[in-house]
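The chains shown are only part of the set, and none of them has been moved.
Letters A and B mark the chains as written, and numbering starts fresh at 1 in each.
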Amino acid sequence: VSAESAGQHKDASPDENRLGGYETIIVTTKNNITKIMFNRPDKKNAINHKMYREIIKALEEAGKDDSTIAVITGNGDYYSSGNDLSNFTGVKPTEMKKMAEDGAVLLKEFVSHFIDFPKPLIAVVNGPAVGICVTLLGLCDIVYASDRATFHCPFSQLGQSPEGCSSYLFPKIMGLAKANEVLLFNKKLTAADACVQGLVTEVFPDRTFQKEVWARLEAYASLPKNSLTLSKQLIRSIEKEKLHAVSSKECEVLKERWLSDECINAVVTFFQKKSKL
Amino acid sequence: VSAESAGQHKDASPDENRLGGYETIIVTTKNNITKIMFNRPDKKNAINHKMYREIIKALEEAGKDDSTIAVITGNGDYYSSGNDLSNFTGVKPTEMKKMAEDGAVLLKEFVSHFIDFPKPLIAVVNGPAVGICVTLLGLCDIVYASDRATFHCPFSQLGQSPEGCSSYLFPKIMGLAKANEVLLFNKKLTAADACVQGLVTEVFPDRTFQKEVWARLEAYASLPKNSLTLSKQLIRSIEKEKLHAVSSKECEVLKERWLSDECINAVVTFFQKKSKL
């Protein structure tokens, strides 16, 4: 059994408790850790509407359960390719406006659950991350990445705009001059880049990634639970109000973007290229 | 034609449109890029009162024109040696107070145009930068620098104090412990230092600087324009009010500084040393 397959826990081990009722994610608890694993590996873990709602539900449950920390990771080669662009397809022209409005409401609620999550939340980035799954890393408390991971936010390329509080958090983390390459000009960061820029806590060789990271997480999960919870909430409380305001504004801008010619044309081009492959 | 002279565009090429009415700067538009070039190379591009007003006017025009991005750079060996200290000379004792008040009003308006600039604004730092031309980099969206560039803010040495929102932005970008060496203790940063500290996005060898940077800028200028504009405005909007408040406060402090013995003596010493060269 390799470190990777051992770490990915596709089948729950005897002492692991798998929560039912999810189709697009796998949620398990073990050793005071709740793990939420994106589970659409054949779609590079792209997030469709059902998956947004299931992640929201899983975060609500993880926030209330007995675990000390929660972990987000991806099953397979990708961490997540971000928003599933098929969310935009098959929409009738008369329903475009409603699609954009509903999408903005869902995105706002989704991001809010990351802002308000009450315990330490740790991202285990097992492979490439795109869009919303990159920006949300700024709301995670610790980000461990495999050296296979990359970080790409092709917002302007797709006629869109930043979300997940990245318009505020990425300049705060990286400085404006570095953040804008990512947020405005589609620069894809390597894991090493992202670590130097402060988005990632530490990078591990892919071969030992799961083993090294889970050993640390188990040590973290054995620390005094209330101290960790209250400290995390203290740190977050200082900018919680601001983060919600930023996310609201981002969703407003994005709602308009989704109805723009620039965005519609970019999405059409994306699927045309894909169908030619 | 070397890369450098090609990049500096002293003479407008056939498909380049040079805007008239400027004496201290050269403003051209080409390939969806408006370029504002400091053009007092024999004065190391020091900014005198006329040049402050011309840059303000050029930013207003560039904000409204059809270009996708705007670029600021310097002609010759220097990016800019900052505020022209001759702005302080030849002032009668009875007019000192008015000089300081007018200077503070002009500086406030100048910085405001950088805070409010509505499109991506990119600094192409071709050589040494001093004072206000360093601090304003914190308000630019991307900063590319030649490895010949240096970054120097001799505020306390001149009996003065930080401006250009650097009292807020430099600690935010670099952390207080690094920012204060620059803002309080006159440390001159190399291009490599400034890049590690996050003030500069990327450093290029001087030999290929213009060629590499303009290739990138042209790629950026071909991205969806509205997406870029709205994303830049989204990022800036989060702290626009704060930036204006900071600049106001900085100008108030500086107005007093300009009338202080420490500043007057330092400026007199500066010109005495210069006249001995």
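Methods note: a residue touches a chain if its C-beta (ideal position, glycine included) is under 8 Å from a C-beta of that chain, and two chains touch if they have at least 3 such contacts.
Note that the structure is predicted; figures quoted are calculated from it, not measured.
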Where 2 copies are displayed, count of copies in the complete assembly: 3
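Note that only the chains that are shown with their structure count from here on.
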C-alpha-based rotation, chain A on chain B, 0 to 180 degrees, nearest 5: 120
Distance between the centres, which are taken as Cα means, of chain B and chain A, whole angstrom: 37
In the complex, chain B residues that touch chain A: 120, 137-138, 140-143, 169, 172-174, 197-201, 220, 223-228, 230-232, 234-235, 237-238
Residues of chain A touching chain B in the complex: 155-157, 159-162, 167-168, 171-172, 174-181, 183-186, 246, 249-250, 253, 256-257, 260, 262-263, 266
